[in-house]
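Below is the structure I would like to discuss, written out as structure tokens.
The complex appears here minus one protein chain, its other protein chains still in place.
Chains here go by letter, A and B, matching the order in which they are written, and residues are numbered from 1 within each.
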Amino acid sequence: MIGIEVHVELDTDSKMFCGCRVSFGDPPNTHVCPVCLALPGSLPVPNRKAVERIIRLGLALNCRVNPGSVFHRKNYYYADLPKNYQISQFDVPVCVDGWLDVESEESRFRVGIERVHMEEDTGKSVHVGEGGRIHSAAETLVDFNRAGTPLVEVVSRPDLQSAADARTYAQELRAVVVETGVSDARMERGSIRFDANVSIRPEGSPKLGMKVEIKNMNSFRSLEKAIRSEIDRQTALVRAGERVVMETRHWDEEGEVTHGMRTKEGSSDYRYFTEPDLVPMVFDGSWVERARSLLPELPALRRDRYRGMGVKPAAARVLASSDPQLRSLFEDAVECGADAVAAGNWVTGEVTASLRRRDASPEDVPLRGHQIADLTRMVGEGRVSAGAAREVLEGVMDGEGSPSEVAAARNLLQLSDRTALEEVVEEVMAANPEAVERYRAGEGKVRGYLVGQVMRATSGRADPRAVNEILSTRL
Amino acid sequence: MPSAPLSIASAGAALRSGETTAVELLAAVMSRAEMTESELHCYLNLDREGAMAAARQADEELDREEDRGPLHGIPVAVKDNMCTRGLETTCSSKILAGYRPPYDATAVARLREAGAVIVGKTNLDEFAMGSSTENSAYGPTRNPWDTGRVPGGSSGGSAAAVAAGSAIAALGSDTGGSIRQPASLCGVVGLKPTYGLVSRYGLVAFASSLDQIGPLTRTVRDAALLLSAVAGHDPADATSYAGPVPDFAGSLDRGVDGLRLGVVKELRGDGYQPEVSQATEQMLNKLAARGAEVMEVSLPLFDVALSAYYLIAPAECSANLARFDGMRYGLSVKGPTASATMSETRAEGFGPEVIRRVLLGTYALSAGYFDAFYGQAQRVRSLLQTEFEEAYRKVDALVSPTSPTTAFRLGERTQDPLTMYRSDICTIPSNLSGHPAVSVPIGLDSLGLPIGFQVMAPALGERLMMAVAAEVERLAGFDAVPPPAMSPPPGAPL
Partner (left out) sequence: MPIDVDVAHVANLARLALSPDLLDRYREELGVILDHASRVQEVDTSAALPLGHPLGQTNVFRADEVRPSLHRDEVLEMAPESRDGFFVTSPALD
């Protein structure tokens, strides 16, 4: 059984408890103040927007917003935790008891959300010297720019059955986070991070083994790998007749294994108590209802809607969690009369691939819905071949004009004009009397050669179906 | 040069009549400090340059008829657990030796805005933990009434400075009585406001849910004036009261006629120095004679308030003091790992009482003990608040001695933490409830040591509380008594 804890840095201008800018990649210790450096006498004041965002996320995860909520101090010492306690939440988090509907190619399932709570991020430590490995570091450099960044922790129930499911859940959760606009959840910046609790149950045994927490996964891939590796490790232990001990393990990205962390006895005694520097939060119904009314359409609902429009499940899944610009491109195309299946395939397929080739972000997609609609119509009507249509798309994206203009200018329109094609067929037959003879003598495979010659003569623009028909009558 | 007038009110009048200047007032206070500091050690740090610049500015402004109000040009001392920008702030701890904050505490900033001249930083029990100012890493402060005795604590430096005339007024902080108890032992007025009335931003936290900044002054009127200058909403302190600040000085002449005063049953009788009890009873009679309805009120939970306090305050302090770890500022004793650096730094930098309370609080919060200790103490606190509220339905204010005894000898209680802790038995309940309370000197015992009288009021009941305190002050006639152990300042009005 697997439960996932996801930390998401909220997208706010200023930090959770002070006015320092939330930044990434700036010179160290340039966004720090008495509060986030824990200078003596400083006090925290919570960022309203961060609280509004956690409520928004909680509602998107079908949670109940507690009518009242308080902050707690979580006490532990670490060099990059300035106060040596983290302001977090304990027994009354902002949101509780939600769920998320998740879907992969293999399965659809619901994952329970136990709680969504508010906390603050730590600073960043860099361990330097002697290979850069943590256990052989000569010293630690600390940058507090990140300290105090608003952080939300989403704790799932242990409802996940496999590493792959865990990954799918994490991806779906990220999509919800992005959709609600609470965070850009950029993996490469560590603005979304995963911990997993893994325990195994030997087949046929009703008893669940000890829970092991694995930390430090920064990508979907490493989340899946880490869980798989941990399941293997625990399985091997049980098979060898050994016991799994309750512990916290660290995922080593390079070695692709988990390591037990050197933990001092009792170091997980966090001594939570109510944060006396802050007052209780009270969320009345109107606050919650306002937040609910502002929720956008979420991926799960959108998937269903797209499916209702006739989009194939796989494409609907991709489309529903794709970037908003791509989704509106799709929706505009359908609005302009495009076939939903075709438009969906175009947007999730060629358009996305082309953007990737161009190294362009979806925000800058140089396409309009009606252009996709035109393109699908041209293919449907046989005016351009599927292959040529890809070239037309490139042309449109290069700003060469509308799809028909590009097709014409690039000479990509399919020759489906019967008379013109018949002429070409006549010419090919005249130029290849031997082949015609052999075909007529019963050598069927020569027909393909003749079709090929017609296509060549038309630079591939001939509609192969029509060519075959004409050949049949002539031969 | 005129002598240092003793109150904010009289100094302010002299300033505005042209009789004196802020620079002269400061010089008088400084010369008083020169004379007494070697013996009393009220100050950790006298800011001669900064104070002189502020005094000059105050004079220039007054010359231009820019009057910032009652504190304009008044020399005020600040307890050294409030941050002063660029001026060393140590909390009397080795761990903050040499630490210069990059910002002013809100209360300090407001003092400056009000035109006050900050004389220096006063001595305290390390991180405000103590009742005698003996727990200072920089040596104790002595009581101006008898230098063999303690001034009380933890704001002992502030109380002694006001008593000795080396400041006209001072700010202190009160977590379990740290303003009122030293005020009582030094014969000055000390007031702990309602929790949230004065911003805690920049006050180095001891126990966040109990700490309040307040005035130590010669008179009740001065306390009202100083409190008015520093009170009021501060967006940098989430626990700061957002409502309007009352006119504290507006009710001082009201008297006590028709007021119901409750004498706390649990704060009289055995365990109180007989002279303290007698003086208290005499004052009650006088108040009754002025028209107050005096009745006994029982608050049974006062008996366990001390126990609850010595779980809650240490628990909060164990977290509040966690930041002193040798990583970012202050003392750092380097060890082979960051963790070792922290442990060595803290063991080296904290004094025994701080370590005792950090251990106590850590234990009270730790797994397996939380519910029986910290959790239960918080529930008792909640019940105590209810008990207070019920009492305030019957009476307008509660009264008691401020301290069970007058000033005790240096070293007398240092070996016995529990006896020392009992010094705050009368003052702790108001911190647990968040209510205001004030100590007013009402007389001397047979050794010539001051006795304090405490008035407690419901939340935001400062106006009424000060009306009672002002009446107590008038009835006691104490405000003109100078510290006999010290030679008075030359030419000072006696």
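Going forward, a residue touches a chain if its C-beta (ideal position, glycine included) is under 8 Å from a C-beta of that chain, and two chains touch if they have at least 3 such contacts.
These numbers were taken from a predicted model, which means no experiment stands behind them.
Chemist: Out of A:279, A:341 or A:413, which residue would touch the omitted chain in the full complex?
Modeler: Considering all chains, including the one not shown, the answer is A:279.
Chemist: Which residue among A:29, A:171 or A:432 touches the omitted chain?
Modeler: Counting the whole complex, the residue in contact with the absent chain is A:29.
Chemist: Can you say which of B:327, B:398 or B:438 touches the chain missing from this structure?
Modeler: Spelled out, the listed residue whose C-beta touches the missing chain is B:327.
Chemist: For a quick check of understanding: of B:53, B:359 or B:447, which residue touches the chain that isn't displayed?
Modeler: B:359
Chemist: Kindly state which of the options A:269, A:405 or A:422 is in contact with the chain not pictured.
Modeler: A:269
Chemist: Take the complete complex as the reference. Which residues in subunit A touch the chain that isn't displayed?
Modeler: Residue positions of subunit A that touch the missing chain: 12-14, 18-21, 27-34, 37, 45-51, 68, 77-80, 84, 125-127, 134-135, 137-144, 261-267, 269, 271, 274, 278-282.
Chemist: In the full complex, which bits of subunit B touch the chain not displayed? Write them out.
Modeler: 99-100, 102, 194-196, 235, 238-239, 241-243, 301, 304, 306-308, 310-311, 318, 322, 325-330, 332, 334-344, 346-347, 350, 355-356, 358-360, 362-364, 366, 372-373, 376-383, 385-386, 417-418, 421, 433-435, 459-460
Please note the rule applied: only the chains that are shown with their structure count from here on.
Chemist: Determine the centre-to-centre distance between subunit A and subunit B, using the mean Cα coordinates as centres, and give it in whole Å.
Modeler: So the centroids are 57 Å from each other.
Chemist: Per the contact definition, I'd like the list of subunit B residues that touch subunit A in the complex.
Modeler: Listed in rising order, the residues are 82-83, 89, 91, 96, 99, 101-103, 105, 200-205, 207-209, 235-239, 315-316, 318-319, 322-325, 327-329, 338-339, 342, 362, 365-367, 370, 374.
Chemist: Using the touch definition up top, name the residues of subunit A that touch subunit B in the complex.
Modeler: 34, 37-46, 73, 75, 77-79, 82-85, 140, 142, 266, 269, 271-273, 276-279
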